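One protein chain omitted, others in place.
Labels run A and B following the written order; every chain starts at residue 1.
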Amino acid sequence: MVWEDVQKIRAQAPLVLNITNYVVMNTTANALLAIGASPVMAHALDEAEDMARIAQALVINIGTLSTHWVESMFKAGRVARDRGIGIVLDPVGCGATAYRTETAQRLVREVRPAVIRGNASEIRALLHSGGNTKGVDSQDAPDDVAADAGELARSAGCVVSVSGPVDLITDGTRVARVANGHALMPRVTGMGCTASAITGALLAVNPDRFAAATHAMGVMGVTGEIAGAGAAGPGSFQTGFLDALYRLDQAQLSARLKLG
Amino acid sequence: MVWEDVQKIRAQAPLVLNITNYVVMNTTANALLAIGASPVMAHALDEAEDMARIAQALVINIGTLSTHWVESMFKAGRVARDRGIGIVLDPVGCGATAYRTETAQRLVREVRPAVIRGNASEIRALLHSGGNTKGVDSQDAPDDVAADAGELARSAGCVVSVSGPVDLITDGTRVARVANGHALMPRVTGMGCTASAITGALLAVNPDRFAAATHAMGVMGVTGEIAGAGAAGPGSFQTGFLDALYRLDQAQLSARLKLG
Partner (left out) sequence: MVWEDVQKIRAQAPLVLNITNYVVMNTTANALLAIGASPVMAHALDEAEDMARIAQALVINIGTLSTHWVESMFKAGRVARDRGIGIVLDPVGCGATAYRTETAQRLVREVRPAVIRGNASEIRALLHSGGNTKGVDSQDAPDDVAADAGELARSAGCVVSVSGPVDLITDGTRVARVANGHALMPRVTGMGCTASAITGALLAVNPDRFAAATHAMGVMGVTGEIAGAGAAGPGSFQTGFLDALYRLDQAQLSARLKLG
């Protein structure tokens, strides 16, 4: 259950290591703190492995790539893989440039993430080595790439979590859908990256990675709805999102969660 | 007209590539999303050119320089120049260090921006290779450097947009002034960088670069006034700014815009 996982995060404050992009570092660190996890943001080659040794989950996000960072992702990723902690890969902008697509594909093969979380264009590009990703926004809905998501999940041996108006989560056999969220979410930078970070927190407390990935999208969607209901625009949405995530309770989850 | 340009941005969601500083990446990405554009923040050498090939405008901001980033700015800049898309250069802190001044001057020569947008000290330093810039804040008003701005515009073959209490925009012949804004704007980091990003969005939809630069400052000033009227300080100002930019309408622009 989603609520039990949230309670565990608040009780255990799992250490979630993030090698992520500059744009959203502050946003995702604050989201992890708001849900009750303990975020660490680190990328230096000299300490990536040390950090991965003390973490309970690893989130790799390729939003702003460069050579040294990619090396750190592999270094931390291998340690995390060998330790058996949950790894989330967010293939931001996959398909927009060959560099992103190739890096994401190598990470899938070598680091073996438990969950790949992206939008429909990114998931398609990751599978087919191409695509027409327009920057970091998707032109497709998750269900448009349901078959691709399943194939990617099976070939990579992981869960694929596709965010959009209705999120789709699959392990290649089972499929879950989360029909929560708010129209302001795509108007705030880093909401996808936040979903990946929250997925990391869920993986740290729930060994069932399909459930963890699904619950993460449930938390995101319900929190987004609550924030959206009180927002005048994307500025107050962001403020309200952190407040709502911090205050999220069982009654809100029960009343709002649309998980199918 | 300013309102027509805002409508076009909302309808077309132009892809604006930003190679910008760490401090404001999140802020400017959110401002671009709030106005309706589609921001991409990227700086890796390996993908700068690929990104510039799919963008409708490029914003180069030298706020936090380093060697690899400067190379990426030139790589992306040359592609953008050759494709003929609008380029904005924000010479942040120009004059504070020789490294910044020289980098900004080389960018002007080689990349040929459509618009240079900075504060008075930066514009002066860019023209005269020196100056007494105190960090990133200006001691001068735009009209103090009106002659320099005109000379820079003519020598560089671009529009120069100088922000301050009354913004001054010139193409070396024509001069426009925007007398909007709010006293809290200089108390928030990244408002100048936001003005540059918004100028990029306007350039993507309006081929008249003098008009685009002027309209961008109009949007910034009117949005700032609306946000300032509802703010208790720089924190609520930031929240309100994004909300106001997202909700900006024709009536607000008509009632408030002081364009001369």
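Going forward, a residue touches a chain if its C-beta (ideal position, glycine included) is under 8 Å from a C-beta of that chain, and two chains touch if they have at least 3 such contacts.
This is a predicted model, so every value here is computed, not measured.
*Asks:* Check each of B:12, B:64 or B:105 against the chain that is not shown and name the one that touches it.
*Replies:* B:64
*Asks:* From the listed residues A:47, A:82 or A:110, report the one that touches the chain absent from this view.
*Replies:* Counting the whole complex, the residue in contact with the absent chain is A:47.
*Asks:* Which parts of subunit A face the unshown chain closely enough to count as touching?
*Replies:* Residues touching the hidden chain, for subunit A, are 13, 15, 22, 25-26, 29-30, 33-34, 38-47, 50-51, 54, 68, 238-247.
*Asks:* Mind pulling the subunit B residues that touch the left-out chain?
*Replies:* With respect to the unshown chain, the touching residues of subunit B are 21-24, 26-27, 63-67, 93, 96-100, 134-137, 186-190, 231-236, 238-239.
Note that in this section only the chains that are shown with their structure count from here on.
*Asks:* What is the size of the turn, to the nearest 5°, that moves the C-alpha atoms of subunit A onto the matching ones in subunit B?
*Replies:* 120
*Asks:* Whole-Å distance, subunit A centre to subunit B centre, using C-alpha means?
*Replies:* Once rounded, the distance between the two centres reads 32 Å.
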